[in-house]
Structure formats: structure tokens, C-alpha cells
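Only a portion of the chains appears, each positioned as in the full assembly.
To keep things simple, chains are lettered A and B as they appear, and every chain counts its residues starting from 1.
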Amino acid sequence: MLILMKQGATPEQVEAVCARIREVGFVAHQIPGAMRTAVGITGNQGAVSPELFQHLPGVAECVPVSKPYKLVSRETKPENTVIDVRGAKIGCGALQIIAGPCSVESRDQIFACAQVVAESGAKFLRGGAFKPRTSPYVFQGLKDEGLRLLDDVKKQFDLRIVTEVMNTETLDAVAQVADVLQIGARNMQNFSLLQSVGRLRKPVMIKRGMSATIQELFMAAEYVLALGNYQVMLCERGVRTFETMTRNTFDISALLMIKHHTHLPVVADPSHGVGIAWAVPALARASVVAGADAVMIEIHPDPDRALSDGQQSLRLEEFEKLSKQLARLQDLAGNAS
Amino acid sequence: MLILMKQGATPEQVEAVCARIREVGFVAHQIPGAMRTAVGITGNQGAVSPELFQHLPGVAECVPVSKPYKLVSRETKPENTVIDVRGAKIGCGALQIIAGPCSVESRDQIFACAQVVAESGAKFLRGGAFKPRTSPYVFQGLKDEGLRLLDDVKKQFDLRIVTEVMNTETLDAVAQVADVLQIGARNMQNFSLLQSVGRLRKPVMIKRGMSATIQELFMAAEYVLALGNYQVMLCERGVRTFETMTRNTFDISALLMIKHHTHLPVVADPSHGVGIAWAVPALARASVVAGADAVMIEIHPDPDRALSDGQQSLRLEEFEKLSKQLARLQDLAGNAS
């Protein structure tokens, strides 16, 4: 950290800052400038809290120099993390496709989806049993019954289950069925929940919060890694902007930033990203070209009757067509780039 | 809800929409226009999900007519909710002041704050035992020890405790000490936690999420009221904008909107709202003039050494001066308006 003193700060004020730095166990470096003085700090292991200094007399600003995330950083671990989910690897360069309905609604519905997903060659089925909803009055998922249906699916199909865990009370039950535990966007800064999944040794997918910065997403992952669970993937699902024509604004640059600054796999969720079914395939293709390790697609046998997110769900035959395009495109993109 | 058909929608498509409406148990009303047809829905009790219709052929848009919140609405209950917290009433027209440190840091610190708060005539002490922090590497509160210190404060001073509950695991412990359970901004859409406090019969203060709309704040409260806990107050604490000169953008209009559209008391938190100690008093005064039922102020005996939020905490003597101004201003504002 660099502490910038105000113009006209007295030598006594500068010395007081240095004394505080020494007091908390670090080394202070005075850096005189033409117009003002700066004081550098070294000797610290992690980030130094600016709150210790910014209120001292004569201090203008505290400028953090180091990044606040460590374990997720590519500086810490240059090579890609590859997550092996019962034999299906995410992050190794080959594209994985995750597809399924927003919510598990019935045996027929989830089995119909699973059938198409498995036949398309995809290895992952998504489907929510517990659904966080803005209103207490709308469908909140089939809950335990939804988990049972997902468990039945696993017995019949070679599919890995991606499903959301909403709270620590249901974590055990969800973890028995889920192959990948999804932390939803609204829970990205539910630090208690992040710590709970950090104590497991099971793959976790963290969705970016609706208005979270990319660095805040990294910090959420840092919570999980800090407790020893390194099997974390990050999911871009669009951020809230002023735009009303789309449900969210899909931040395709985030895919690049995640791959550049961390070693974790990145999942693109264009279904939530744009919220309009006709626009999903083009965004899915763009995500593959931009380097996503996996693409997650909402599908439904009858989107018009879906209990949630019908407007952004592809019909099963639309998904079949898209999954072929994505496979072909990844080959081509590999050649082209 | 009104369903707007596309220009050129066929009579068959309009009829299919009406059939779907009847199928889900409601009444359909065709409303032919010069350029396009609309279909109205009646007979429903609550909000109708647009997802049931917007994917049908020929449908252009589904326009919600009713508001999604019910129990918090002033239409439902025209008179103000007054929350009696061990004899101190919030929402009855008289201003309440809530003050204290961001975090409980030590016995000396919290008792020094409590002393000044009690002497100023304020009835509420704030102080966090469990602190949600973006980084897993920084101070996260004294936890159980913090709760014990707050409990000791209660024995010595006539003060009601406002403190945050972060998760359901610690809810019982926190509820034994807290007079008002605070739901933090990052947990505003932690629906599991909202339901847990909804099952209690204890006052709850919900802080607006960092990028939440006012209506989303209302929906969070709706979760609590729906489970029978009507003692809910709402807190404006600034929203995230592009502005970097202030920590957040304090949305003073939200105070007005909350009072206008709901019957719940409203708390202003200018400390988080602006994040700069020198600016807090003016915003606190403005909040009183704008109609806040309570104002919450962060204070610290030594802000320069605070373990969190020092840059926005008033010194104890600054708070003493402010609390006198606020009391006087409320009288004057009452006269002036």
C-alpha cells in the first residue's frame, strides 16, 4: 500500500504515519515528491487495511498496490485448474455443455430433458430443486421431491447433476445428489454458505452476483479455496445494467478476465445472461469463441408452460441443434485462433 | 395483468391466450385496439406469472398491473406500523437515534460508545458481533465474545441492541441478545434467512441490498411478513452507482417512497450511505427533514484505529453534537412542513 500525504502535510504528520506503520509491524518508506510526500509499506504478507491510516492527520489517500485475492490468482498457480467430475473434465480445453430446465417440475419433464441432454453427448444436467425467488408467493421448487427425481435421473443416465444449494440446512441433502453444487447469484456474498461449501470436497460453481464486480466474484471463490476446497468454477450470467431490452447484460469480457487473472474454469450462462430464448444460441456460440470452458443452457420440453424462466428456455429440438453447432465451433475456433 | 398481442396476431392466437387463461382458472377479457389486441386477466388473487403466457404465439408482451407486494403495502394497511422495542417506539412520528460502532471490538470500546449513546438520550445501540466481509482474510467480528459484550451492555444501560444476524446457525444466539435483528445488505435476498426471522416474533431491520431496487426491498420484507412477523423496519444505506467519490450513493428519495408505499418504519443509515465521516452529519439532518423514523450513525472512540469502517465513523464528541442537532431539527422540521 502507498499512503499519499496531502499537499502541505507537516513532517510530524508524515512521521506519525510511519510510526503507525511500524506499530502494526510493517516497514515504512518515505517517498518525498515535488508537491507531496508518499509513504510506502512493506513487510506485510497480505493486504493492509487502509482503515488503519486514512484517518490520520495529513493523509490524503491510501492506494492499494497488491490485489486482495491470492489463492484464486494465476500468479499463485499459473496452470489451469481442471475439475474432474466423475470422469468429465472442466477446464482442460475441451468444451463441456451443461443443460437442463430451470426447475425440476415433474418426473416426465426432467426425464425428457435428461434423455435429450444425454443423447446430445453432453455430460451435465442442470435443474433446480430449491429455487430462490424474489416473491414469496411464486413456485419455489419441488425441494426434497426435486432432489429425489434428480437422484433417479442419475441412476438411469450418464449425467452429472448441477443443482443449487440455497442454505446450510439443506446442504447435506443437496450434496448427496449434486455432482456440482451451484451457489446462486443472490448468494454470491452469503459468506456463511460459501464457508460451508468450502469445508466440503466437492465441485462448486459460483454464479456472479447480479451487480458484483469481477473482483468480488474472485473474493467469493477465495472464501471457498481458503477452506481447502479447490474445485471451484466461476459462472458469468449477466449483470444488472440500465438496459431493459434484455434481462441482464451478458458480460462476455468477464470470461476473458476470469481466464486471465485466475486459474479456475469459467462457465458461460447465456440463458440468464440475455433472458430471451431466440438470443441464447448466438451468445452461446460467442462464448465458446471467447474461451468458455463450459456453456450452461436452460431447456424445457414445453417452455410456454414452464413454471420459471420459460421465456429464456430452448425447446429440446433447439438445444439439439445448438449442441452440434457448439461442438463444431469449438473445433473451428481452435483452428482459427 | 394485461397481455398485449403482436400486430397481426390471428384471432386463433388471441383465442389460444384466452383459453390458457381459463385453463389456469382466471377470466379473460379481449380488448380489441386499432392496431393490436390486448387481453386482460381478472379473477386472480395475487400476481399472475407472465411466464405462463409470454411464450404463446402472437403474444408481444405481458404487462403486470398489480404490484407484487401485498402485506407491506399501505393499500393493505393504511396506518403506520409502530414497532415497540422494549418501550422505545419506532414509526410513531418521534425520531429514534441508533448509534454505535460498526463492530464490537473490545469491552472498553463498546462500553465507551454505550455511555455516550445513553447520555445523549438515544435508546438504541448498534454494534456487529458477526461481520460479513468481502475478504476472508480480514477481521470478521468477535462473534460469540461480541454477543457477550453486548449482553453486558444491556445490563448496565437502558439501551436496545441492534445487531446483525448472518445465518440461521447463529440466529438463536444472536436473537437472545438482539432487540432488533439486522439483516445486512448482502443478505437482503437470502430468502432462507428472511424466512427464519419471519418465524420469530422479534423486530427485524432489513437493509437495502447494494444494488436492489426499492421494490425488491419491499419483496424482502414481504417474505418476513408472510410468515407472520410484522415487526419489520426498512433501512436505506446507499446504493452502488458509478460514483467513486462517495462509498455509495445515499438514495434519500427511498425514504419518501418507503413511507408512501408501505406502512413500515424507515431507518436512514447515512454512515454507509456516503462512507465519509465529515459528510455524515449533513446527511443525517437531511434524512430527518425527509421523514426518517430513525437515523443510524456509526461512532467510535478512536476512528483511526477502528477495525472496520473507521473512515465513516464519528468521534464520540461529534456524535454528541449531532444528536442534539437532530432532536432540535425534528421539532423545527415538524413546524416548517
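To be clear about the criterion, contacts are C-beta pairs under 8 Å (C-beta built on N, C-alpha and C of every residue); 3 or more make two chains touch, one makes a residue touch a chain.
All of these numbers come straight from a predicted model, not from anything done at the bench.
*Asks:* Quick one: 2 copies here, how many in the whole complex?
*Replies:* Assembly-level count of identical protein chains is 4.
Basically, only the chains that are shown with their structure count from here on.
*Asks:* In degrees and to the nearest 5, what turn takes the CA positions of subunit A onto those of subunit B?
*Replies:* My answer is 180 degrees for the C-alpha fit.
*Asks:* As a quick test, compute the distance in whole Å between the mean CA positions of subunit A and subunit B.
*Replies:* Between these chains, centre-to-centre, one finds 27 Å.
*Asks:* Under the stated contact criterion, what part of subunit B meets subunit A in this complex?
*Replies:* It comes out as residues 46-47, 49-52, 54-56, 68, 70, 132-138, 166-169, 186-187, 189-193, 210-211, 216, 219, 222-223, 226, 240, 277, 303-311.
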